[in-house]
Each structure stands twice: as C-alpha cells, then as structure tokens.
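The complex appears here without one of its protein chains, the remainder shown in place.
Read from first to last, the chains carry the letters A, B and C; within each, the first residue is number 1.
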Amino acid sequence: MVAQLDTVDSPERRKLLGIWETAPGLYGWLASVDHKTIGIRYLCTAFFFLVIGGIEALVMRAQLAQPDLKLLSPDAYNQLFSMHGTTMMFLYALPMLSGFSNYLWPLMLGSRDMAFPRLNALSYWVFLLAGVFLYVSFPMGQAPNGGWFAYVPNTNLQYDPGINMDVFSLGLIFLGISTVVGSANFIVTLLRCRAPGMSVNRLPIIVWGTFTASAANLLAVPAVSLACAMLWLDRRYGTHFFDVPGGGQPLLWQHLFWIFGHPWVYALVLPAMGIVSDALPVFCRRPLVGYTLVAISTVATMILGFGVWVHHMFATGLPVMSLSFFSAASFVIAVPSAVAVFCWIATIWTGKLQFKTPFLFFAGFVMLFVIGGVSGFMTASVALDWQLTDSYFVVAHLHYVLLGINVFPVIGGIYFWFPKMTGRMLDERLGRWTFWTMFVGFNVAFFPMHITGLMGMPRRVYTYPAEMGVGWLNLISSLGALIFAVGVLLFLVNIVKGLRSGEPAGNNPWDAPTLEWSTTSPPPVYNFATIPQVASRHPLWESRLKESEERSVIGDKASDGMVLDKGKETIGVTPLDAEPNVVLKMPGDSILPFLLALGMAVLFFGLLSQAVWLMVTGVLCEIAILIVWLTPKPHPADEEVEVYE
Amino acid sequence: MSIIRVAVGAVILVILAVGVTAWWVTTRAQTDARVAVAWPEGVAAAVPQGLSAGEAPPITVSIDNPLANDPNAAEEGKKLFSQMNCAGCHGYDAKGGMGPDLTDIEWRYGGRPIDIFKSIYEGRAQGMPAWGNALPTAPIWQLVAYIQSLGGTFAPSAEGQPQQAVNQGLGAQAGQKQ
Amino acid sequence: MKRLIAIGLTISLAGCSAPLSYLDATSPVGGSIASLGWGLTAISVGVCLIVGVLLLVAIWRGSPRGAATVVPVNDRAPIRWIGVGVAISTVFLLGSAIWTLVTVHSIAGSPRPAALSIDVIGQEWWWAVKYRSDDPSREFTTANQLVIPVDVPVQINLTSRDVIHSFWVPKLGGKMDMIPSRTNVTWLEADKIGDYRGQCSEFCGLQHANMAFNVRVMSQADFDAWRNQQLQPAASVAGDPRLRTFMVRCAACHTVRGTPAGGILGPDLSHFGSRETLAAGLLPNTPENLARWINNTQTIKPGAKMPELHMLASETADVTGYLEDLK
Partner (left out) sequence: MNSGTSGFLLAAILLAPLSAPALAQSAQATSTTQSSYSGATADFAGAGQAGEWTSQARDYANTRYSPLDQITPTNVGRLKLAWTFSDGTQYGHEGAPLVVGDTMYLVTPFPNTAYALDLSKPSPSIKWKFEADPSPQSIGKACCDAVIRGWAYADGKLIYNMLDDHTVAVDANTGKQVWRTEMDKVSHGVTMTQSAFVADGKVFVGNSGGEMGVNGWLAALDLGTGKELWRAHAVGPDSDVRIDATFKPFYDWMKGKDLGVKTWPPNAWNTGAGASWGFVSYDEKTKTIFYGTSNPGPRVPVQRPGDNLWTSSMFARDPDTGMAKWGYQFTPHDQWDYDGVNEAVLLDMPIEGKMRQTLVHFDRNTYAYTIDRNTGEVLVAGNFAYQNWSTGFDMKTGRPIVDPAREPKPGVKIDKVCPPDIGQKDWEPPAFSPATGLLYVGVFNICMSLTDHEVSYIAGTPYDGMEMQRFSVDGSDGNWGGLLAWDPAHGKKIWEIPEKFMVMSGVITTASNLVFYGTTDGWFRAVDAWTGKVLWSQKLGSGIIGQPITYMGPDQRQYVAVAAGVGGAAMVQQARDGFLPRGNTLYVFSINGDTITAPNEDTPSAVSPSEASSSPSQQ
C-alpha cells in the first residue's frame, strides 16, 4: 500500500536531512556528491554541448545549402565537421544518458545513492574539463580537423602538423577516464545498491540499457584510448605505430577505432531505448508488453555489437570472405531491435493512450528507429555498402539512428521526468509544438540525404559542383535543419517557462508505476525516509494490476523499512535476488573529486604543451589527492556499524 | 542565488562569443595566408615578376621568414626538400653530400633566413641552381623554414658579413681558388 | 508519414540520372549492385510502410474511449504476434544476407582475365594513372583521367602516396580504398561507350571535395589509337619560346614526355590538351579556365599543393598555349 507521505517535517526525516544535506555556498556546490545534483549537472552540460554541436551543424548546412558557396574555407569546414561529430558523439550523447541514469538509478532502485558517490562526482568533473580541453584550440583556429574518426595517415604529424590532432587524441583519452569511471560506478551500483526485493527481473529497462552500455564501455573505451595514445606518440615522439615509412599500419587505427566505435554507438542508444520502454507504458496506462523480451534484446544487441565493427571498413580491400562474415553478423543484429520495436507497438496497440508530449516523442521515436534501422540494414549488405559507404546515405542513416533513437527519447524523457526533478510541469501546448517542429524539421533535413547519398554525394565535402545535381536537395536539408533548430529552441523556451512558472507537479503527475514517483518532487536529498521493500516491477500499480498478492512497502515509519540514520548509509543487497546483506557506509561530500579532475586537466595540458614541469606538477597533484582520497576516515563513535542479521 | 547564476551564464556567453569570433578570424587568416604571396618587403619591390633568377638586385633589408609561425611551413618544406632534389646534393638528413651540410653553423653565403632565401632564389657559384623562377616565393620560404627547423641558422637580426667557413680544412670547398 | 516516403521515392527516381548515382548503372559490377540496391530499398520501404501502418493503427486503436485506468493485462496474444513479426523480419534478413553474399561472390573477381592493367595512385588531391604493359616501352603515365575500352574487364591496382583516398566510379562499380603501403586490386568493366564521373570518397584533407576524375569509355579501336597517341613524345619544336617559359616556370613539378621537363610532384602533363578536365575534374579544360587556374590556384582550390605563380600575362599565355597544343 502506498502511504500518502506527509510533509518533510517528521523527526526521522529532519535527522536524515541533517545527515545527507550538502553544505551551502561554493564549497558545497563543488563538493556535492549527491547523485541527483550530478545527474542534473550532466543533463545541463550535455545539453549545452548539444546546442554547440547543433550550431556547428547549422553553419555547415549553410555552407552546403548551394553548390560552390564560399562561406567557409576548407580548413574551417574540416574543423567544424570534426568538432560537430566529436561533440555530438562524445560530449552530448553518452553524458546526457549518464545524466538520466545518475539521477534515476538510486530513485528507481530504492537506494539512497550510487555505489561510489565521490567517483560519480569525479566522472562529471573530468567530463566537464575534457569538454573544455577539446575546445581549447578552437579559438586559435586549430580545432581538431581530422574528423571524429581521425583516420591515419591524414592525422599523422606529416599531414596535420598543428596541435589540432594532439588536442583530439589527448582530449579523447581524458574523456575516456570519465566514461570508464562512470561505467564502473553504474555496474557496481546495479549489483549491490538496490532496495530489498528489487530482483533482477524487476529492474526498469533504462537500468538494463545503462548497465549493458556500461559493461560495453569498460571493454570498448580502452581500445580508442590506446589508439589515441599511439597516435599521439606517433605524432610527438616519433614512434611508428601508424607511420607508413617506418613500417606502421594505417588499418590498425581503423580496427582499433571501430572495435570501440560500434559498441559505442550501441551504448548511445540502448539507454535511450530503455527510457522509451519505461516511459511509454505510462501513457498506455499498462505495463510494457514482453518485458523479458526487451531486456534480453537489449543485452543481445550489445553482445552482437562487438562482432560487427568491420562493416565500417567494407571498402578497405580486406578479403571478401571476412567481409561477408561481418556483413552476415550486421544483418543478424537487426533481430533484437525488431523484437523491441514490436514490443513497443504492441504496448501502444493494447494500451489506452494519453496523448501527452512524452508520448508523441516516443511514438515518433518508433517510426524514426525503423527508418534508421532499415537504412542500416541496407548498408549492412557488403556489396551494396561498396556504393553507399562514405556517401550521404550513411549520413542520413546515422542521423536517423542517433537523433531518432537518442535525441527524441531524451527530449521525451525530459518532458516525462522534468516534473519529478523540479516539481513543476512543462507546458503541454508548447510541448506539442516542440515535437511537431522537431519531427518535421528532422525529416525534412535528413530524409533527402538518403537521396543525395544515392546520387553519389560523398561525405565530409566542404562543397560540391553544381552539375552533381544535388543542389536543391541540399537546400531542403538545410531548411529542415533550421526548422529542427527552431524546435530545439522551443524546447529550451519551455524549460525556462517551466522552471519559472510551471504549475506544481505533485509526487506522481503521470500516475506512473516506478519507485521514483513515490517520492516528493523534487525528491528529498536522502531519497527515501525508509528503504522500500519491492514486490513487483510496478510498485505503484500493484493494487490495480492485481498480478500477485504481495504489495511493495514504501513508508515513513520505522516499521515500514530500515531507516539507516546512523550516518550516510544505504543498504547493500545480493546481486540477483536483492536480499539485503550489509549496510553500506557512504562517504560524505568531498572537494577531492573536483581537485583530482583539475590535477588531471593540468597533466593533460602539460602533455599537450609538452611542458615537462606542467606534467610533473599534474602528476604530483594527482598522487597527493589520491592518497588523501583513499585513506579511510575513522567514523565518529555514534555511527558504529549496525550489522543486519 | 540567481544573481550568481546569471553572472556565470553571462561569463560563459562572453567566452563563447570571443571564442567563435577568434576562430572565424584565424581560419580566415589561414586561408588568406595561402592566397597571399609571402613576399619579403625588401624582395617584393626589388624583383619584378618574370625576371630570370640571378638578376635580382641585392636584398639589403634583413627580414624574418614570413611563414615562421606557421607549423605547416616546416613540414611542407621538408617534403619539398626531397621532392625538389635538394636531398640529392645536401643528403636526405641535410648533413651534406655533394652540397654542404645545412645543419651546422658554417654558412659561406650567410646563415640568416634572408641569406638562405637568396641562396635558394639566386643560386650560388659552386653548383647551387637558381630556383627563383621554378618556385614562387612561398615554397622557397617553406624550404627556409625547414632549414631553420634543423637548428643551424642564425637569428634574422644577426648582422655582419655572411659567416665564413670557420675551419678552412673543412669539406672539399676550401681547396678551390678564392 | 507515408506521404513523406512516397515523395522521397519519386525524388530518388528523378535523381538517378545524376552523374554520380549508381542506381541506373548497367555495367557488370555496377548493374548487379544496382539490382541488389533496388531490392533492398524496396524491402526497406516495405518495412517502413508496414511498421508505419501498424503504428498508426495502434495509435488509432489505443485512443481512449472511457477513463484511462490501469487494469490487469494478459499479454499472451501480443507476444504471439510479436513472435510472428520477428519471424517475418528474420526471414527477410536472411534472404537479404544470402542475396548479398551471392552478389559479392559474382562481382569480387572479374570473370574473364583482365585485358588491361592500370595503376591508379592517389595523392593529395589528384590521381596519377599509369598504364601497365609487359613491354616497358608501352607503359606511360597520365593524370586525372581513365580511358578504357568498352566491354573489356580492366584491372585497377590502387595505392596512395600520402593519405587514404578511395577510388569510386558509381556507374561502373563499388568504391575501394587506396591505402599507402598496400595495393588493393579492383576491376571495372563498362558496357556502354561514354563518359563516367569518379570521385574520391574517403576524407583526405583540405581538398577532398575537389578530387574527382572522369572515365572515358571508347571502342577498342579508338582506345588503341588513343594509347599509341599517348606514347608519342610531346610534338614540341625545340626552339619554341613557349616551351622555354614552360621549362622555366613549370618543369620543376610537372613532366611532359619528350621535353627535359621531368618533375613528378605535380600531375604528368604529357598530352594535356587531350584531357577533358583540369585540377582533378574541377574545371572543364578550356584555355580560359587553365589561365585562371594557374594564376589563382589558392582561390579556386584553397590548400592545393600548387602554389600561386603570379606569372606575367605573356608567360601565362605562353604556358596556356603550349599546354593546350599538347594534343
């Protein structure tokens, strides 16, 4: 039963508030390790980079609107398309999803915080500083200009002597630290920090998505960090990993990059598919059809994702036998996605729909997912890919997939969880305008690119001759991009309006079933007064669904569940069945993550500028901070450990 | 709280604006540099186009290499050094062969950038061909940039006579008739 | 939604007459890929239509008539339908996979032994084309243009002198990367005489956009005549003043066989007059374009390796006249 939680002023809550509250002022702001603060910071910073990447795209579309325009010089265009790709892929897509997951996991799993709160803060600060690092050479007109794929030998010192590609390679290694650290945190949180009863088959699909993405990142990100380190050593220290005269192999870079590249693009979409799988059923007033099917298809997609990377290299002249193997694997990977799509459609089909803005985004998402999916299916065919690869057809495919499966669910997700995060509702009418502008703009911008691709327009060209016959299609694309940008603007307006004057949302404005809707909006800093006991996948719909007799217990009084108020504590459970077995002592707020990130930044700026003294100071700061970070602090007497029998 | 938030927002916007304009200006400059001919002022006035090399009147002004701070210049110069057959005489490591060593500080016709420019542009008496016609000035300055990157050249301001070969015994050239 | 896809299709039909579109290719390689392409496109459009209709019907069915309350659900039927849907898609996927493998097998190697072997060497932003032969005195180099006989399989050996480029003639076959330190072999066969457009399709730096070339397909007789003409040295008179200007201004980077000009940094200009385009397919080969190209190289193709020469008008006229006469 769901006790209608009273206001915040009960004595237990005031004690918990005292334990968990972050200190006021700048120190508190920098030192906060609360997963909700970090989540929101991730969302805002990622959105900021989305806007920057978007502006870069608009300038590129302006240059390509008509043949032989002279708005951008080739240097400028190469820097723009490289930074557009790098920003969107690295600084927007995954951080945005990390924002959602950081915010929602503890609330959805019934825990008070992530497994490693300080590590969580570190992953955000390193992400922020890496983003700044990647843009440090932009004002000097030497932004990375080798494309986000940075194929050698074009990015070798011999052909790109400026610091452009040093910023890129070091920036990617720097950002890789944030991704890997974040992934480790998500995995351990899933395995240990859940509410009792939240067994593996009751996890929301976004948890499945992010968990799979994190596991993949632990395996994939080291590949690109290694490749970038080798590129940087080639450029600055004369090694010959990729340097042809010295016996290096240019194809080695492509293999290393795409072994990371393909799992990475799946890591960018699986959590977003998770958002849809969790939020769409709310507007169908019924649980997701085929929960286990969707969960298994999420994991299957990622596992297969590691076996298809050579479909990015079909035209490099590798033996046809191996290309055929990867082509077949790329066909098979469409099956799990088909399962997920049919499940969503079935949910809509058998549901009683509420045409709210999030629903529009999720319905639009399903359609774009399928269009992007089939253009992917076409490029999976190795023979056809010999005509399609490196043409605008692939540009259309990747935008349908990345915007269709990442941006639309993310915007829908923000419309869905904004009330929970801020306690205020977003305007529905403005929301509907946002959706239709973005949807129409998107399709007008990117569908014609299928046609320009089939007409042979190559990728990454700063201009094209008039007689190629693609002038008017590019104009349409450019206009579409503009409409899409207006849509994003409307979304921003809605956010600002919502923050200032959105009417109060209450605990569960959408009457959604999952745990986070049982708390106040915005949730208190300690999330739950007592650790909830979970009995099903839809704790707040159990009474109406009548699937089984047990009921989840989410209460205020000590009898409802563990209060755990002897210091910052949360419950640790066994991985599969979620039986509580230890009380976890959580570290308090700390400035160390911020300082460690600064130390890393100093080290990387030293590496970039080859200033040895800067490198040395960076390393020494790191060691010092790590020592302080890792020395265990004795807990005060009254927080002695309460062993759970 | 909101004043700080607005202030931080304003600072971010200013940084963004400055960054974008700086980017626009510098990329424009990179392209224009490629279009403009990197003529040293002294040489430009003195040498009308089309004159066969060797007839260039002496260049008195001593200026620095206009491509000095362009990272591409030295790299392009290194490629030209092998493709224009300079490596054939001066060695692929520029340590000398038929022609003198370009990495040491012995310069028979001067070690300043403008002297090296003239040696390439006008050619020299003992077999150095004149490149003034075959190569416009930008590639010649790129070659000078490469030679400067080898560390043996003097600063543009180093006055005085071109550096005589320090050690008379050095190399094959000292034996010939003065 | 469906209207959008329908419009898209009609546009693409109009688009396939575009020079770089592979959709209307009829050559042995290009043709078989085009049929595979149309097939998979049809399947894709079909899937989109089906899913689109399903989605719209689902949305129409799901619009609430009464109160939107949460009630117990029984998902056995939808799951069965999902199984049907997945089965159908798997069938289509496997069918397409097999069709792909069959096509790949048929176009991977040329059925008949190649009668002609051509090396195409990509470099920063132009193409060196070298016609091989067992008799060394019949090997010659030209640039930015491939001339091949019709109905004859031609072996193309691809490599690069600097970064990775990609050789692509949409109407004659798929693209193949040109990687330094490696030689990739592909083959072309044209079934119709005419001119075809080729384009570099791997990002290779500043002028990747303006790195095109054309393939001229001739009858066997015309090809043999063209080839013998290319083997002749430049028919230039020794004392020709224009040759003197060319020697002084251009010989360090360009080669004209039969004259002492022997530079290999830039394209081989022997028989330049007989070429259709200049600056790697960027401009049609007319004297005015050539003059404009020589004196404002960096404006037309910023970043190209050819520096701005700033020649006197008389010198430009000399060089332009001389080159256009090299038929």
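The criterion applied here is as follows: contacts are C-beta pairs under 8 Å (C-beta built on N, C-alpha and C of every residue); 3 or more make two chains touch, one makes a residue touch a chain.
The structure displayed is predicted, hence computed values, not measured ones.
Put simply, the hidden chain is in touch with A, B, C once you look at the whole complex.
The omitted chain makes contact with just one of the residues C:64, C:194, C:233 or C:284: C:233. Of the options C:90, C:157 or C:181, the residue whose C-beta touches the omitted chain is C:181. Residues of subunit C that touch the chain left out of view are 135-140, 180-181, 231, 233, 251-253, 255, 257-258, 260, 262-265. Mapped onto subunit A, the interface with the missing chain covers residues 244-245, 247.
Although one chain is not displayed, its contacts with subunit B can still be listed: residues 82-89, 92, 98-99, 124-129, 134, 169, 172-177.
Basically, only the chains that are shown with their structure count from here on.
Separating the CA-averaged centres of subunit A and subunit B is a span of 48 Å. Distance between chain centres (mean CA atoms), subunit B to subunit C: 38 Å. Each of residues 31 in subunit B touches at least two other chains. Shared contact sites, meaning residues of subunit C that touch two or more other chains, fall at 302-303.
On the side of subunit A, the complex with subunit B involves touching residues 52, 72-76, 79, 135, 138-143, 157-158, 161-163.
The touching residues of subunit B, when paired with subunit C in their complex, are 31, 34-35, 37, 49-50, 52, 83-84, 131, 133-136, 138-139.
Note for the complex: subunit A touches subunit C at residues 73-75, 78, 147, 149, 151, 153-154, 158-159, 244, 249-251, 284-287, 289-290, 293, 315-317, 320, 323-324, 327-328, 331-332, 334-335, 338-339, 341-343, 345-355, 363, 366-367, 370-371, 374-375, 377-378, 381-391, 443, 447-448, 450-452, 454-465, 467-470, 473, 511, 513, 541, 544-547.
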